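Pasting in a structure now, in structure tokens, and then I'll have a few things to ask.
Yeah, one chain of the complex is gone here, protein chain that is, but the others are all in their spots.
The block that comes next holds chain A.
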Amino acid sequence: MNARLTTILLRSPVLVTMVLFMLVPMGLAVVYSFMTNGAYGGVRMPFTALAYRQLLFQEDFDGNLVFSTGYLAILWRSVLLAALTVVASLAIGLPLAWYMACSAPAKRARLLLLITLPFWINTLIRTYCWVLILRDEGLLNGGLRYFGLAGGHFLYNDVAILLGMIYTYLPFMVLPIYAVLERVNGDVIEASHDLYADRWNTFRRIVWPLAMPGAIAGSLLVFAPALGSFLAPDLLGGGRRLMIGSLIQLQFTSSRNWPFGAALATVVSVAILAVLFVVVRKSFNKVAAR
């Protein structure tokens, strides 16, 4: 058998699977977003853009369209919380990755394992941990009372959601940064010191630029799932602080408005693709400029 044919034969099963069960469904979801809501879930004809209109306008009692910010506010909060998650994980993850990269090889392997492990533990359980800690009768309040301090309500707010998301997605940030920093040659840093750079300047002009590709990859890997996250807003936000992920899920379950849910899913996907596109192009330009 010739090599070219073998290559095609080997690639085709995964190609067919991913196209059929990933790309086509996402395309179909876009089609659904332009259809009409069925009475018991599902969709009907005709094609309309009603679902997208619902995102921006609401009908009042007289049937007039009124601009409404309700859903936009949820979208905005989702983007904001996802962005904050990225910033916080970067702030925590970069020093940690640097520390790992600077450790002796044997210790490095152990530190790496310790970062990787939580990533594989069930996300539902990892989110639920924080319910036990933050809820009114939880560990945090118990601890505060033990020390004679007044407790408070820590669950069901944006800070709790943010905490849960950082906790869930931190490994996604640390691993790519570590992967690039691990390969950094220590001589470069000593050279920078020899040229009288202090720690801050060495970081700013040597370490940070070298860590950049990892930080970009990590930011994407954190931002995308954080934007669509469901468990943290649901369990730690108590379903009262909706994010777009939980809003989408609601449309397919209790609200039974599939076109609107599909429209929201389309908006999220487009947003992520746009970010991906911009970031990838930007980093590509940077590489090209060098």
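Annotations
What we mean here is this: contacts are C-beta pairs under 8 Å (C-beta built on N, C-alpha and C of every residue); 3 or more make two chains touch, one makes a residue touch a chain; residues count from 1.
The rule is simple: contacts and distances are computed from a predicted model.
Name of the non-displayed chain as stated in its UniProt record, restricted to "NAD(P)/FAD-dependent oxidoreductase", "Spermidine/putrescine transport system permease protein PotC", "Heme lyase CcmF/NrfE family subunit" or "DNA-binding transcriptional regulator, PadR family": "Spermidine/putrescine transport system permease protein PotC".
Interface note: of A:A49, A:L65, A:C129 or A:L149, the residue touching the hidden chain in the full complex is A:C129.
Within the whole complex, the absent chain has one touching residue among A:A29, A:L144 or A:L210, and that is A:A29.
Looking at chain A, the residues touching the absent chain are 1, 6-15, 17-19, 21-26, 28-29, 32, 42, 92, 95-96, 98-100, 102-103, 109, 111, 113-118, 120-126, 128-133, 135, 137-139, 142, 167, 170, 186, 189-190, 193, 199, 202, 220-221, 224-225, 227-231, 235, 245, 248-249, 252-253, 258, 261-262, 265, 268-269, 272, 276.
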